[in-house]
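Here the complex is missing a single protein chain, while all its other protein chains stay put.
Naming follows writing order (A, B and C), and every chain is counted from residue 1.
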Amino acid sequence: MSSKVVSLREAIAAHVHDGDTVAIEGFTHLIGFAAAHEVIRQGRRDLILARLTPDLVYDQMVAAGCASKLVFSWLGNPGVGSLHAIRRAIEAGELEIEEYSHHGMVARYAAGASHLPFFPLRSYDGSDLAAANPLIRRVSSPYDGEEIAVVPPLNPDVTIIHAQRADADGNVQAWGIVGVQRDAALAARRVIAVVEELVDSSVIRDDPDRTLLPGTVVDAVCVEPFGAHPSFAQGHYDRDNGVYRDWDAISRDPSRLAAWLDEWVRSLDGRAAYVDRLGPAKVDALRPDPRPSGSVDYGSYR
Amino acid sequence: MSSKVVSLREAIAAHVHDGDTVAIEGFTHLIGFAAAHEVIRQGRRDLILARLTPDLVYDQMVAAGCASKLVFSWLGNPGVGSLHAIRRAIEAGELEIEEYSHHGMVARYAAGASHLPFFPLRSYDGSDLAAANPLIRRVSSPYDGEEIAVVPPLNPDVTIIHAQRADADGNVQAWGIVGVQRDAALAARRVIAVVEELVDSSVIRDDPDRTLLPGTVVDAVCVEPFGAHPSFAQGHYDRDNGVYRDWDAISRDPSRLAAWLDEWVRSLDGRAAYVDRLGPAKVDALRPDPRPSGSVDYGSYR
Amino acid sequence: MSDATPDEVMIAAAAGELAGVRTVFVGIGLPNAAANLARQSVAPDLELIYESGVVGARPTRLPDSIGDPALVSGAAATMSMRDLFGGFLQGGRIEVGMLGAAQIDRWGNLNTTVIGPYDQPSVRLPGSGGACEIALNAQRVVVVMNQSRHTFVERVDFVTSPGHRRPDGSGERPSWAGAGPTAVVTQLGVYHFREDGEMELAGLHAEVDDETVDAGTAWAMLRAATITRLPGPLAQTLEAIRRLVG
Partner (left out) sequence: MSDATPDEVMIAAAAGELAGVRTVFVGIGLPNAAANLARQSVAPDLELIYESGVVGARPTRLPDSIGDPALVSGAAATMSMRDLFGGFLQGGRIEVGMLGAAQIDRWGNLNTTVIGPYDQPSVRLPGSGGACEIALNAQRVVVVMNQSRHTFVERVDFVTSPGHRRPDGSGERPSWAGAGPTAVVTQLGVYHFREDGEMELAGLHAEVDDETVDAGTAWAMLRAATITRLPGPLAQTLEAIRRLVG
């Protein structure tokens, strides 16, 4: 099988186009900052950005002018406050929004992944969310006539996920919080997996239950250690809460934000340079002590 | 937290009642034979038995007179042929059937688990299955008017699953094929987990991704090593294909079948006695060589 | 006399609402501190469930974010958000959902979306996250929030998470839904809901009087038949809170 490993630059150039619907998913965990920064560097425009929690990652992409629309369910800097670049863009009428609840977004990806025309969920009754978003509709059950809310499928042109490891065939493994990553990838036309580590196929195949996505659905594998910073990668590095807190002041001030994008994104040629700029002291401080999962026995059968 | 560990006899007595809808799930893997045999010993009647593949386990329960109805999607002895006790009961008008496809049953459990009035799936168009089962219906999408098949929720009174290990809090871990076990359990009013091994909570909590069911949804934990024989438990024992092949002749002949039930179920007081009767040579022959999953690092964060 | 801050009083009172509870769906901030405190005190069997998909977390620190590696290490289970919101929350497996809000009305409707009109808000808030479905599907809901005439309002600007009736007093909760908000904890007191779904004052924190409650409510707050004087956090509870919040 030919290897799917390519550079992140090549993967973004090949798979992310102006005007695409893009999902860089990862719920609080494994957020694809390295990939987002590469999209910024390559100057993509008019993207429709989908993500449950736009987080700093989309605040940066919006600030860099990549996006025309945001599809989301919780818009904030967790534990800190607002995402100011996104707020400014919305207020200036430069960024359209399409808003759901978390389960609504989860259900949209589920419908997209499984080729359903809609997905039913018990939400929105008595809320103003359905009035604010005409894509939230209702269906009657053919069993008891009861009405239930439904949302339409979400099929990104490309979904980018970050994970702990993959093999060259594109089999991707992740542990800890996996959020909506599987459905967001299965729903997409193209999938880029960015990983902390490339491993031999035998490592993957020794523990098939850990596989988040089989290689048959992955188009490109890119190896970018620390690529989810300032979010975290379970077992690899901690969440860099200081970056989240500091972001508030940066993103409030457009000129500071522009300078930040120059310093941390545009003047760098990739994630390795970003890690260099962070410096070994910061990187070391984010490394956890080991806590092994332990091994289970799959058995060898002949 | 008080322990959920009870004997299988107590668990069946407390949670399985005449007339209940019962799901003993486990797709080819981890089929709950020990639990089924205990249900037979306790003489339950008029059960509605739900399972994708009734397998030997329901052929035995039907032969023992436990069931009045079967809800299923594939009725056979895998790789061998028919389930003769079930066929006789259907032909004699003693066993009602309600038939789906696999995805239909999967979707019924999914609807049951997530409290949905129906679940949509792309199946049944052009098939005679919907005509044979009036519970397979259709819904129009409010987005494009397209019609799609739906099935109703399945909410067993009790679901019994078998797994490799659990702790006393009822956190259950399984590896290998998990089929519909999670949804079948979440859909149920009561859940019995039968496991090969009781482990300390620290073993579970060292690898939370392996948890199939958290203890909050499990009512009873029963420890019955070899409890899934003649099906298999990944890493613990192989499928006993000889039993499946031999079953054909046994279940063809009602008197041989009655003798089998006496010998292997009714005259025994539990699974330990069954394993004794199998004998150490057979048990040893089914043990695989080790094939460890390897360990991943979750990290210790403070 | 206690030197507890208003937040500490709220955390302690909110923890008290979890006595004997087995499963709580926890948001970030005060609910998170309250749930962790409850597990160390009135609800030793409490399993903390985070919308990131972590069940039975035993965090060694109070996380900044609802998704934090310290929630995962040592947890009982992780699951996809599809399983969590579908099979777990919607499946009725969550006893208590703990929610915060920027605005609440007398029916327990919560706003975390906008101040002002939706299309031209004066303040854009984060939105629902999981709150809308938590409010509908948890067996009951405990609200923890700061109280003032700006937050306890006659009419919320946007119903993100439904309470017992529509803001105009019409309608009722769907038959399939959970019981909705049963308690609201603020820095002033604790509120319950009458049979008809309207909020009433049920308890006052130390050194808070009736007039302070009325001054902090934009409608005429009803009173329960008996209004408890809440004891306030014990010294050991305060210690525990400070260990948690750091």
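Before moving on, here are some points about what is shown:
Note that in this section a residue touches a chain if its C-beta (ideal position, glycine included) is under 8 Å from a C-beta of that chain, and two chains touch if they have at least 3 such contacts.
The structure presented is a predicted model; accordingly, all values stated were derived computationally and were not measured.
Although it is not drawn, the missing chain touches A, B when the whole complex is taken into account. For the options B:106, B:194 or B:296, the residue in contact with the chain missing from this view is B:106.
Considering the full assembly, B:78 is the residue among B:65, B:78, B:270 or B:294 that touches the omitted chain.
Where subunit A meets the chain that is not shown, the touching residues are 1, 110, 113-116, 169, 171, 182-183, 186-187, 204-206, 208-209, 211, 213-217, 298-302.
Against the chain not shown here, subunit B presents residues 27-29, 52-53, 72-76, 78-80, 82, 87, 90, 99-103, 106, 110, 121-129, 132, 146, 176-180, 182-183, 232, 234-235, 238-239, 241, 244-245, 288, 291.
The criterion applied here is as follows: only the chains that are shown with their structure count from here on.
The central chain of the assembly on a C-alpha centroid basis is A. Annotation: 39 Å between the Cα-based centres of subunit B and subunit C. Centre-to-centre spacing of subunit A and subunit B amounts to 36 Å, using the average Cα coordinate of each chain. Residue numbers of subunit B whose C-beta contacts span two or more other chains: 115-116, 206, 209, 298-302. Residue positions of subunit C touching 2 or more other chains: 54, 68-69, 72-74, 78, 86, 90, 137, 176.
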